[in-house]
Every structure is written in C-alpha cells, then in structure tokens.
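Complex shown without one protein chain; remaining protein chains in place.
As written, the chain order gives the labels A, B and C, with residue 1 at the start of each chain.
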Amino acid sequence: MRGQRKWGASYMNNPIVSKKKWHKQARIDRITQWIVSVPPHLFLVFFLVLPACIMVLASLRYPGEFGGLAPLWKTPGIHGVAGLTLENYRFVLGDLVFVEILLKSAWIAFITTLLCLVLAYPLALLIAHRPKRQRELMVLFVILPFACNFLIRIYAWIIILGPFNLLYSPFAVIIGMVYVHLPLMVLPLYTNLEKHDPLLLDAARDLGAHAWQRFWHLTFPLSLSGIFAGSALVFIPALGMFAVPELLGGTGDIMIGNLIKEQFLESRDWPFGATLSLLLTVTVLAVAQFSARFTQRELT
Amino acid sequence: MISLTLRFIFFLLMLAYGCETAFAKDTLYLYNWNNYIADETIQRFEVRCACRIKQSYYSDNEEMLAKVEAGAVGYDILVPTGNTVETLIRQAALKPLDKTKLPHLANMKPAFLNAWYDPGNVYSVPYAYSITLIGYNINKLRALDLPTDSWALIFEPKYLQKLKGRVTVLNSQKELMSAAMKYLGYSIQDRDMRKWEQAKALILRAKPYWAAFSNNTYIKDLAIGNIWVAHGYSNDMFRAREDARSAGRPFSISYFTPKEGAVLAVDNMVLHRSGQQTALAHRFIDFMLEGENSASLSNMIGAGNPNQDAMSLIQPEIARDPNIFPTAELLKNLEMIRDFEPRERRILGRMWIEIKVR
Amino acid sequence: MAMHIDIPVIAKGGLTLLEMRNVCRRFGDVVTADNVSFTIEVGEFFSLVGPSGCGKTTLLRMIAGFDSPDSGDILLDGKSLLRVPPEERPIHTVFQSYALFPHLTVAQNVAFPLRMKGYSQHTINTRTAEVLMHVALIGKADYLPQALSGGERQRVALARAIADLPRILLLDEPLAALDAKLREQMQVELISLQRKLGITFVFVTHSQAEALSLSQRIGVMTQGRIEQIDDPARIYGFPKNRFVADFIGHCTLVSASVTAIHASYLSLATEKLGQILAPVTTAVCVGQQGWLALRPEQLRIGRVGEFSHFPNRVRGKVDDFLYIGDVTTYIIELDSGLRVETMLANSAPGRVHFFDEGEVVELAWPAEVGCFLHE
Partner (left out) sequence: MRTSATLWSIALLVYMFLYIPLAVVVLFSFNNSELNAQWVGFTTRWYTVLLEDSDMLAAAGNSLLIATMSSVFSTLLGTMAGIAMHEYKFRLLPALVLAPVAMPEILLGIALLLFFRQVLDLTLGFWSILIAHMTFSLGAVAMIVQSRLTGMDKNVVEAARDLGANPWQAFRYVMLPLIMPAVTAGFLVAFTLSIDDFVITFFNAGVSIKTLPLQIYSMIKVAVTPEVNAVSTLLMAVTLTLIALASRIVPDAIHKFRTD
C-alpha cells in the first residue's frame, strides 16, 4: 500500500527551505496520507476481501448437519464430517449440467446485452445530437425508470404478460432482463457519443463520405469503447441475476443465480452454493478482463 | 450547499426514527406459513392481550430452516410441519412448552397428540393440517375433459399436452418428489434410492409441460386464470377458490386429493429458543387451542382442524369437504414426510438439483 | 478502377474556376456576407485575409458546402454548387484544428477520401505513398495522429485533403497553431506543393504577412464585405481605402486635402505635416478631402538638414524605439504632436539604435512615397 506522495511534493527539493521545517512538513504529510487512506482500506479489506476468502474456504467444506458449514476441525465427541474436501468441486465439475447452466445464463445475459445494445445505440445517438437543454431532459427520462424499485419493474411485466399466457416463459425472462438493464446501456453509450468532435464528421463529409459511410467509418469505430463499457455494465449483472428468472421464468428458465440462491436459502447446502458462486466469479472475471482490454483503447 | 445536505440528512433521520418508535410496545414475533392465519384472528388476539404481533412468512419448511439458521434471533413462535419439528428438536433449537399454561390443550383430538416427531408433545402442539393436493379450474378441465382424481393429471404427458404452460408445481423437493412416489405407488418413507430415481425420471419427463415451480404465486394465478392446474396445499386452494368467487371471475376453482394418496402435513406451534416473549407466546398458543379460534382456521382459511372442540363451530360444507377433513379410509393412504439420514438427504438434494437444472 | 491522374496545366490569369455571385449571409443581425462577388482562377493561390469575425471562414464554409448563402450563387465551372452536398463537391478543406481521425493511422487518414470514392486497394496504396512522399511523412505512415508533432499533424491534414486531387483546396488558417519557425517552413512547403500539383488554393488567414508572402491574389475582407482584391504588391502599395491600408502592414494615416494637381504629383495640405507632395492617383479633384498613407520603411530618418534633396521634410524628436533584430522601429513625435513610425535596418552589428531617445531628427521622403486615399 506504499503510495507515492504527490501532494505538495514539489517544495521538497527546494533547497532554500530549512532542513527543520522540511522534516516537520514531511511528518504532517505522512499523517495526512494515513488519515485519508487507512479508513477506506481497512473497511474494504475487512468487509470485502475477507468475505471473499471466507467464500472460497466455504466451498472447500462439508455442509453442516442443519445448514451452514460443518466444523473445520475434527473435535472429539461431535460426530459427523469435518475438515476440508474437494467434494463440491468434484460434483460441480463432474457433472456437465452445471457448466451447461452457466452457459445458459451467459447465453441469456448475452441476448439481453445484444437487445439492449440494439435499442440503446440509436437512442444514445439521437440524444447525443440534440441541443444541450433537450439532451439533459432526454437522459433524465432514461434514468427515471430506475427511480422505481427494481422489483416493481419486474412486477409490471407480471401484470402485462400474465393474461397473454406469455408469463413463465424464456420470452418473459428476456423482456424482464432487457427492461431492467436498458438504462445501464444507454448511459455509457451516450457519454461516449457526446464526446465525439462534430468537426470530425464535417471533415469526413468534406472528404466525400456519405451519411452511412460517415457512421460506419467514423462514429461507430470511435464509439466502440462506449459499446464495450455499456455491454460489460449490462452483461455482468445480468449473468448473476436471479429475481427476474424467478418471478418471470418458467421451469426451464433457471439461471445460475437461482441455483445459488436455492442452495443458500432453500436446500441449505452452503458449500455447494459457495462453489457455484466461485464458478460465477471466475466467469465474470474472464468477461471483465476481456471487455477491459477493449475499453482500454480510449481513443477520443 | 453543505447546509442543504445536512438539513436533508437530519430530516431523513427524523422521519426514519419516527417510524421505528411507534412499535416499541411488547411484540410477539410469529414466523408462520403465508396465508395460514386470518388477519381477523390476529386482531382479536392483539385486542385481548393488548400487544402487537409481528408476522413474517415462509412458503416452505426448508426456507424457514435456512432463514432461522441465518438470522435466528427474535422469533417466538414457528409453525413447522412434523418432520421439521423433529429437525428443530435435534438442533436443540426449541424451548419446551409449559403445559400448565395451556389449559385448552385438552381440546386436541387424541389422534394428533403424541406424534412420532414429538412424543409427549414436549416441544410442540398441533396447529392445523393440510393435504398437498391438486387445485384446478373446473370450466377449463371440463372443456378439455381431463381426469380430476389422479396425480396423472400433472405427470402424464398425454394429459399435460392439453395443459401446456398452464400447470405449476410446488418448488419443494420433499413435496414434489413425494407426490411422484405416491403416483408410482411407493411409500414416501421408502429409503430405496432407486425408487426415488424413478420419481426423478417421472418428474423430468413431465417438467417441460409445466409452466413454473411455485410455492405461493399459484393462489393468485389460479384465481386470475393464468394457470388451470396447480399442485399445492389444501388451504391455499381454498383461498384461490374464494378469491376467484369474490373477484367475480368467469370460472370457479376446485381441488381434489388424488386417489393414489397424498402428503399430509400436520403443522405445529413451537417456541424457538431465542424468543423473548415466552409468556405471551404461551397465551397465543392457548388462544389458538380454543375451539372458536381454531375453528376460524378452517372456516376462513380452509385448513384441516385437529381441535375437537372446534368441530361443532365449523361450517357444515367445510366440515363435509373430504379434502379438508379426510374420511377414515382416505386417511389410510395419506402419509407424513419424514427426514432421512444426512447421507440420503444429500443424494435427494442432488437429485433435486438435477430436476431444477436439466 | 484505376485512377486517372492528370496534372492540370497551370494557367496564368486563365479560366475562371470558382465564382461568387452576390452572395449574402446573415446570422441574426450579424452580416457575415454582404453581397460578395469575386472569381478565383484555375491553379491560383488566392488568399482571404481580414480581422477575425469578418466572415472569411463563413465564406469558406459556404464554398465547402457546410453553409449555404441566404441569397446569391456560388458557381464551379459555371455550374451552381448550392444543391450539391459537401461530399459531392470536388472541394476539400484543411481545418484549422486539422480534424484528423484519431482511430486511423496516418496512412489510413490520407487514404480516407480515396476509400470513399471506391478506388482499388492497389491504387489507394500507391497514391497514399506518393502523397506521403510529397509531405515527407513516409516514415510515419503507421503512426496514430496523437503520436505526431503539431507540424506533422498539419502535413497529414494537408496530405489527406490533396490525396484525390480536388479541383479546389480550402485552407482555414492551417498554420495558426504552429510556432514561428515551423510556420515559415510550412509556408514554403505550401507554395511548392501548390505549384507542383497545380490545385487551386483558397487560403484563409488573419495574418496579413502570411497572405502577402504566399498568395498570387489577396482578398481583404471586413464585416462581410470584400474591400479589395488584388495582387500582394498593389494591395500593399496602393490600398483602396483606409481599412486596407491600416490592416495590411503598418502605416501612418494623416487627414489631407488636395490643393493642386500637377502632372507627376499632387500637392496636399495636411494639418499635421504641413504642405506635402504625393503621387498622382486617379479620379481626384482639387479640394478633395482624404487620407495620406505613409509606410514606415519608405520614410528616411536622419539628422536635421541631412535630406535637403527631398521635397517632404518634417522635424520631430525620437519618442521611443523597438529593436526587432534586423531592423529597429522608431516612433517619432513631430512638433505638431503626430506620432509617426519609421524603421532603420541595423546594418552595423552590435548597434541597437542609431538615435537616442529625445534626440531631434528629421523625417524626409520623396514625392513618389505615400498614397492619397479617397475614403
């Protein structure tokens, strides 16, 4: 955690400052750095890093007699299993059904991201080209659905889809997922498109590029980083979603999120739930790494 | 700018604090099945004992066990089914009952006392019972002329084709697999895993036709007409029938106990060890043992009634309903769910995961 | 489709390529083009110069097609351009901020117009290499714009605009962002490039020095009006009115009236300089009020009585001087209070100035110097 000090460092190598004053100043700086950086570090390590380690540990243990986790050490007198085991991993990797459900969840998340992109991109493009006053208003209207609770937005679709017998179907799940995640795609796209220099479009037009050519050769390539940022912002939460499939999905629409939730809150098999969660974490990290590599090429 | 934010935070704290203090009076925490006690009964008790009842709901024993395990503090009374009482006793999660405070225990029908899961009723007192059966939309099924007497309705593809996307089943491993075992003619106490494998296969064959796994939304869906057949508890089906009638829906709901037999669930009131209001809890249990209050369970919610004293107060057509008060010979093939050994439970658990995932 | 590239013949004073006919344009109450009419010949290096906000950039944008006039017409080879969108016009622009495509390499930027016209990849590659040779950027073909220096970026913008040999190249103050040294170098390159390719250049700048040194014809603009269009020498030597005289180069303006017209000179009565002789200008009559414009470099500065052979002589004291290296500019305050600017080359090395502050000197200039302006 050694942070290179930048705050007011310039006076350090200024010869005319007296040695004594220089030391005192350095001490104050050291304390300031500590005051500002220790509390957040402490809180996040204690309530983020530690829980993550506990989750990894939990995936290596047996389930307790009545839920929870079996004890780590073999204490005399208490029967039942204890200690670490790879049983959960053998079970998860042994049976392809779990990789299958992960792929199915990834597939649903992918379709959601694609639909969000298809709907969000023209909207973001339109907003980015409106005059300033209108722009803020139109963006506000995109964020507003976030104003009402995430469950209510799902419940709205229960009411709408119910009578048409579309409820409890993959279609309902996709509609729900797109509905919940659409604003998350519009915002990064809009901020990216808004930054485009209009002069570039004039230059392209001046050099003989027609409307479609301008979009394909200029606007689209430059908005790629926005597209990847938006897609990651939709795909990753969608992958771990369980409320939408549970409320809108049918028997065949279970996602990995539902399975994890069920392990913890219904079938009380915490170790197996933790293992599934790790499987999901690994997938998310892979996706994040993949999309970070693209958004890294920040062009404009 | 800063003052604006501080004022805003202060206002929020005051508002929140206001809501919180209103309920400082002594409060009894009841963790019960949803739709298993009438609001009117709750209000009568609150008036009689000048106290407040704070209710939380669960829709499956497993969910209750998991939640209690996760945040066990504060619940005075739970209403687990027989097998779950046995689990809670083994977990030493319950406080013994003080029978002296339960004068109305005498009203209990002898058949329901001294059950296998709590000999001598040390920890539990029967509250009500329900049968896990099939509710259906009379008009739709008559139009499709489907049988209304057997589990085949929700397990046989030849019937299910006509009901595609219109059937829900319970999202409970024990209930659903037990129903399948019953349909195959096996006892649900059977420990032979091969039989449970057959039950799993049966379920997997029927699953594509089902609309969803649901422990509670089926009450509303039946009443609205989104679904036409539901696997669920008798008192829930009673509620669905009442809702459909009161909402003036163009159809009516009925329910039947399949001839192959079904699961009987006797739910019992128990005291959780972390509850603070032990005295108040005893008064509530005794209150529910009184004939009149127990009768409200049947009259208003359609639950089976183990209370002898209440029988005279129950409305005749509910008393005659075999799905609420099963006749002696029907009782023969009703079985209660029992917990198996941890090893077997894990195998069944894994089967359940396959059912959900395949 | 092979690209047929013919180097157009440089016609001297030849065919009219572009004609502005009574073009008017206003933004609210600001008039940016007030009945502007002029023509640009094929292969010419034409400059538009004027203070910022005089409408020269709007004029350029109207030629490029990004803006259309409220009234009047713009004709290319006699055909009107009003209905033609920018991408269809054989006209390209070098923007002041270069507007290079950040996600494309130098080569891809230069190839852009060629790709838009659908040339084959082979033609594009050869043409791009050729153009990069012209602007000496072959080594930087695969660089991204942000990795280039200011000068290099400017040359890429230029290369991109001439890649498919447009009929007209519009340059919107392209050298404004460069430092002095680089600007001079680019000016030389611009001229050589224009001669080599023979493309008609329309060069917009606010720096009159740049306009004088680069162009074959200059249009001086202010408040949306073209004050004068002429070759650099006549613009500098014989400004049409006060604004042109003052804007192009430095000069001292003195109000004067014509007292007599002689064969080879005019005699003027000025209140600050007394009786002055000035060269004859057309359409002048006795008693005409106007202005006498004197260029600093045309006035000779010396000791009192040193220039007895010059008709025009005035006396004053050196008020201030400005050393600019090769020359030193002197501000002389005359007895009549008028401050006149003149300059003297620092021929003797190491000498910063030849006259001290407050020293009494005499300014003199022959009758051919100066120019009488009507309004």
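The criterion applied here is as follows: a residue touches a chain if its C-beta (ideal position, glycine included) is under 8 Å from a C-beta of that chain, and two chains touch if they have at least 3 such contacts.
Source: prediction; values computed, not measured.
Taking every chain of the complex into account, the absent chain touches A, B.
Across A:88, A:231, A:251 or A:277, the residue that sits in touch with the chain not pictured is A:277.
The omitted chain makes contact with just one of the residues A:55, A:97, A:111 or A:224: A:55.
Where subunit A meets the missing chain, the touching residues are 1, 3-8, 10-11, 28-29, 32-33, 36-37, 39-41, 43-45, 47-52, 54-55, 58, 68-69, 119-120, 122-123, 125-127, 129-130, 136, 140-160, 162-163, 179, 182-183, 198, 201, 211, 232, 236-237, 239-243, 247, 257, 260-261, 264-265, 270, 273-274, 277, 280-281, 284, 288. Within the complete assembly, residues 1-2, 4-5, 9, 12-13, 15-20, 22-23, 29, 31, 34-35, 52, 54-57, 59, 67-68, 70-75, 216-217, 220, 223-225, 243, 246-247, 249 of subunit B touch the chain that is not shown.
Operating definition for what follows: only the chains that are shown with their structure count from here on.
Taken as a graph of touching chains, this assembly is arranged as a line, each chain contacting the next along an open chain of partners.
Taking the mean of C-alpha positions as each chain's centre, the chain lying farthest from the centre of subunit C is B. Separation between the centroids of subunit B and subunit C, computed from CA atoms only, is 92 Å.
None of the residues of subunit B touches two or more other chains. Subunit A makes touch with subunit B in their complex at residues 63, 65-68, 80, 91, 95, 97-98, 100-101, 162-163, 165, 167-169, 249-252, 254, 258-259, 262, 264-269. Of all residues in subunit A, only 197, 199-200, 202-210, 213, 217-218, 221-222, 299-300 touch subunit C in the complex they form. Contact residues of subunit C toward subunit A in the complex are 64-66, 85-88, 91-93, 95, 97, 99-103, 112-113, 115-117, 160-161, 164.
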